[in-house]
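All protein chains but one are shown in place.
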Amino acid sequence: MKKATLVFAAVLAVGGLAVSGCSGSGGGSSTGAANSSRGPITYVQGKDNNNVVQPVIDMWNQKHPDEKVTLKEQSTDANQQHDDLVQNFQAKNSNYDVVSVDVVWTAEFAAKGWLQPLEGSLKIDTSNLLPATVKSATYIGKLYAAPVSSDGGLLYYRKDIVPTPPTTWDEMMADCAKAKAANISCYAGQFKQYEGLTVNVAESINGAGGEIVKSDGKTPNLQTAEAKKGMQQLVDAFKNGNIPQENLTFMEEPSRQAFEAGKYLFMRNWPYAYSLATTDATSVVKDKFGIAPLVTASSLGGHNAAISAYSKHQATAHDFLQFLESQEIQKIFVQKASLAPVITALYDDQDLIKTNPYLPVLKQSILKAVPRPVTPFYPAVTQAIQVNAFQVLSGAADVNTGLKNMQDAIKSAANG
Amino acid sequence: MAVVDAPPEKIKSPRGKKTDKAAARTHERRAALWLIAPSILILAVVIGYPLVAAVIQSFQKDAGLNPTTGLFEQGGFAGFSNYTHWLLQQCGPVPCPPGTNCASFWAAIFNTFFFTIVTVVLETVLGLWMALIMNRAYRGRALVRASVLVPWAIPTAVTAKLWFFIFATAGIANVILHAQILWTSQAWPARIAIIIADVWKTTPFMALLILAGLQIIPDEIYEASRVDGASTVQQFFRITLPLIKPALMVAILFRTLDALRMYDLPAILTGGGPGNATTTLSILVVDQIRQGFNAAAALSTLTFLLIFAVAFIFVRFLGANVVATTEAQQKGELR
Partner (left out) sequence: MSVTSTEVAAGTTPKPAVDGRSRSSSRARKKAGASIRTGIQAIIIVIWCLAPFYWMIVTAFRPVDYTYDTSLIPIPATLDNFATAFSTQLGNHLLRAIGNSLIVGVSVTIIALAFGVTAAYALARLEFAGKPFLAGIILGASMFPAVALLTPLFQLFTNLGWTGTYQVLIIPSISFALPLTVYTLASFLREMPWDLEEAARVDGCTRFTAFVRIILPLAAPAVFTTAILAFIASWNEYLIASVLSTDATQTVTVAIAGFTGSQPHQEPYTAIMAAGTIVTVPLVILVLILQRKIVAGLTAGGVKG
């Protein structure tokens, strides 16, 4: 029976490991007082598409040889970035000092006690920043992250068919007659079941005057006439073909590709599509399209930079945050990476407008932008919205049932 | 193997047969212990530890939000509530509304079993066919073998993106079919897309294992049966199939276990599909980890128990048993 004893001992050892390793669950209010020590830090963000962040970091490192910043890049997929941050925070990893957080995750990480509130010695000045971006970085009255980049939706339209862009949803739907005459489809958005669907649906509901959650960030408020109107206008557009069925498979890239191939009159997309539509060899709409603010209320995209509660050099981290928000660096982000700046004044900067002509239009979109629900339960909330909105838009459920299910699902998500 | 002659000779020793046998037994046991220990040890650390951790965590409540501070706090002991959450669709006091993870539980079970049964059956049949062709001698056989392995050799992430690309609304699949099927946005097209991609990718796995089994069969048996007048079909059912049964059963067993844990392909191809049409249990676990990992631990444990039950049925009733007593086999009694 020696074998059995060996196996039993192995199982016990494994169990012991399990119990001891089990302590790393996110917990409680561990945001202690900020430490004010300085030293080298690591900055974690998703893949740096245009190789613009490393040179910025090199600029910092030259001026601060004792407080060097190392860049750690995560994958390109937003979900994986989220999970990577969660895992490292749960493991209380002190190697993640400054992290780039999508605007919709800030509340979740703040509520789990993983982010250091930016108050006291870590305070930063937010007076020159876009108000919507500051709101996205605030949780229960405290600022937990520094906005670094923003993003808003733009309406791309074919100016050879529609010389003046519409300003309301009804006007846009009326313009669809011109699309039919020109033998192309009317409106393209992102309606596949993923985060983009939450963005598009939120834009429609917010644009109709409704809201998804109340200002406490938890209580759903979807049983209002405005919310119904926002959903109904999408449903009607799908039904009468103003939004063709294939939109149910569209993410950003397929919609951009369809618009560039000349198949659509209008497209809702992020600013990144502007330069591609102008320069792609296969784009047939190169000089035939214009941009306008969305007729609905734009969602807010973008990233904030936050200081990890487990960082050992928080004073350095704080200075690095201010560096990222400085005007000089923000200008570099706009010009080299087509990101939208967070400093309000930069939208009127003439140099930037020369290289990024969409800035004035983007400013109008962002000033009217409504952030997606700022809630610590964002993953569950967005899932509730995505699943039910898709059911409604694909015709599997009617608007009332869909909104009610969305409401119930958000309520049960917010109750843990 | 058909040819087993007289039982093996035992080496005689002066101490007498009985103590000799006992000594040999102990020696055998100790040798076996050392031979198996490394495998058991690695598996205990890599799989056993997370499994035990998951079970322990599944009895804890997920952290709840303190309404005054707005911060998460440790949940306490949960009893079986995490399990009833999934099995009985209880989201706290109310039944789970659509759009939450737990509402997708039974759908995920259906999807997982549906995918498993369909893909394993298709892959077994196609794999058997491919193995039989690969086993024959003809010019260019090496090319066939290499091309059969190509689908399996491409990294899964690339394969998933390739098929996503093929099944895009403007992709080549719709062009070839002269149709405008919304592959990723309708339930059944999405399921079919996943099945096609998975069968393409994994049939080589079955084909290779079955081929190894075919290699062991000596040609003389076929020769002899042909002399006796057996047709090809009879040869297949009376000779080939019984002789490759061990390899075939192992291949089917492991393919089934893998299919029940399918994650990569549906996650990248459809993301869980329109609604939850292609959500498998593993996808549900990943989604739940993002929202509350103690409930996810309960789901992982449930998945494990489910797969254990399936494997048990396989081993017990379908003969995938590889560890029959060697003594009986030594005596030539056992197949």
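By written order: A and B. Residues from 1 in each chain.
Everything below uses one rule, namely that a contact is a pair of C-beta atoms (placed from the backbone, for glycine too) under 8 Å apart; a residue touches a chain by one contact, two chains touch by 3 or more.
Note that the structure is predicted; figures quoted are calculated from it, not measured.
Touching the chain that is not shown, out of B:Ile194, B:Leu269 or B:Val285: B:Val285 (per the contact rule at the top).
Residue B:Leu209 is the one among B:Leu71, B:Cys91, B:Ala107 or B:Leu209 that touches the chain not shown. Residue positions on chain B in contact with the hidden chain: 1-6, 8-9, 11, 25, 28-29, 31-33, 35-36, 38-40, 42-43, 45-47, 49-51, 53-54, 129-130, 133, 135-136, 138, 140, 142-158, 161-163, 165-166, 168, 170-172, 175, 200, 204-205, 208-209, 211-212, 215-216, 218, 220-221, 223-224, 227-228, 239, 246-247, 249-250, 253-254, 257-258, 261, 263-264, 281-282, 285-286, 289, 293, 296-297, 300, 303-304, 307-308, 311, 315, 322-327, 329-330, in rising order. Counting the whole complex, the residues of chain A in touch with the unshown chain are 1, 3-4, 7, 17-18, 21, 24, 47-51, 72-73, 75-77, 80, 84, 87, 90-91, 93, 252-253, 257, 270, 272, 275-276, 280-283, 337-339.
Assume only the chains that are shown with their structure count from here on.
Here the CA centre of chain A is 37 Å from the CA centre of chain B. Taken in their complex, chain A has these residues touching chain B: 2-3, 6-7, 10-11, 13-15, 17-19, 21-22, 25-29, 79, 82-83, 86, 111-113, 139-140, 192-194, 245-246, 248-250, 254, 257-258, 376-377, 379-380, 383-388, 390-391, 394, 396, 405-406, 408-409, 412-416. Taken in their complex, chain B has these residues touching chain A: 29-30, 32-33, 37, 40-41, 44-45, 48-50, 52-53, 56-57, 60, 62-65, 69-75, 91-92, 94, 96-101, 103, 168-170, 180, 182-186, 271-276, 287, 289-294.
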